[in-house]
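Okay, so here's the structure we're looking at.
For this view, one protein chain was removed and the others were kept in their places.
Let's turn to subunit A:
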Amino acid sequence: MIGHFFEYEFLRNTFYTGLLIGLIAPLLGTFVVVRRLSLIADALSHVTLAGIAFGLLLEKKFALGLSPFYTGMGFSVMASAFVEQLRRVYKAYQELAIPIILSGGVALSVVFISVANGFNTDLYNYLFGSVSAVSRQDLWSILAITIIVLIVITLFFKELFTLSFDEEHAVVSGIHAKRIHFLFIVVTALVIAASIRIVGVLLVSALMTLPVAASIRIANGFKQTMFLSVIFGEISVIIGLVAGYYFEIPPGGTIVLTSILLLLLSILIKRIKFNRARKRAIQ
């Protein structure tokens, strides 16, 4: 079954892309979750949809060869800068940035889609992901994004970590919170744009957060949480892609369902461990 993924080029591209996003989505997702920004990821993915719809519109009306992947990424990165601005304006209501950006994204999408008089199945692929949508060109772009993300996380790991835990303390110790924030949110936007090919707009934030949710309670410390999240992310992507191909279901659905199963499993493991420890303590 998995053999097909190496026989056909389009499946091979999908498989490699899957492995890349299975790495970077949970990696960055760990920061997203501990900073309680899970919903911002959702908001950004909806703006990415608007960008994709815009790209498809250009393609349809003006035969512009600009891939919707790039317009999606452009919208997402611009929105990420806007999110930071909004969070600064509404200091006491930072979560307001989420409905503003999210509804803005959906509204723009609707406008672009109707101006284009609707699209074909392409849009469906962007909503739920697809095993056959990844071109060789896309694979290279996503590889480039992966490398950028890995470099940023490696070079600024301690600052990102320190800021996530206690922003005031980080600022007092002399860390430039605004610049690091900005870098972080832009990189998040890139990861979202990269992941959409495979898991789709509606489920991209799940791939960033569910593997983290599964590992956060069974791991010891931050680095271990990150490491376990990547393992869970990769397992979800591999099982999800193969199952999606086999059952002809968009892979977004199968990948997310697999991560939910892993999440339930981790809760079970935690409970068993806890009960054992309690028994030992009683004896």
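Annotations
The rule is short, and it goes like this: a residue touches a chain if its C-beta (ideal position, glycine included) is under 8 Å from a C-beta of that chain, and two chains touch if they have at least 3 such contacts; residues count from 1.
We adopt the following convention: contacts and distances are computed from a predicted model.
You can't see one chain of this complex, but its UniProt record names it "Zinc transport system ATP-binding protein", from the set "Cytochrome C oxidase subunit III", "Phthalate 4,5-dioxygenase oxygenase reductase subunit", "Tryptophan 7-halogenase" or "Zinc transport system ATP-binding protein". Only one residue from A:Ile52, A:Ile145 or A:Ile216 touches the chain missing from this view: A:Ile216. Only one of A:Lys61, A:Arg88, A:Arg136 or A:Lys158 touches the chain withheld from this view, namely A:Lys158. Only one of the listed residues, A:Ala63, A:Ala92 or A:Val172, touches the absent chain: A:Val172. For subunit A, the residues touching the absent chain in the complete assembly are 34, 36, 155-156, 158-159, 161-162, 164-166, 168-175, 216, 219-225.
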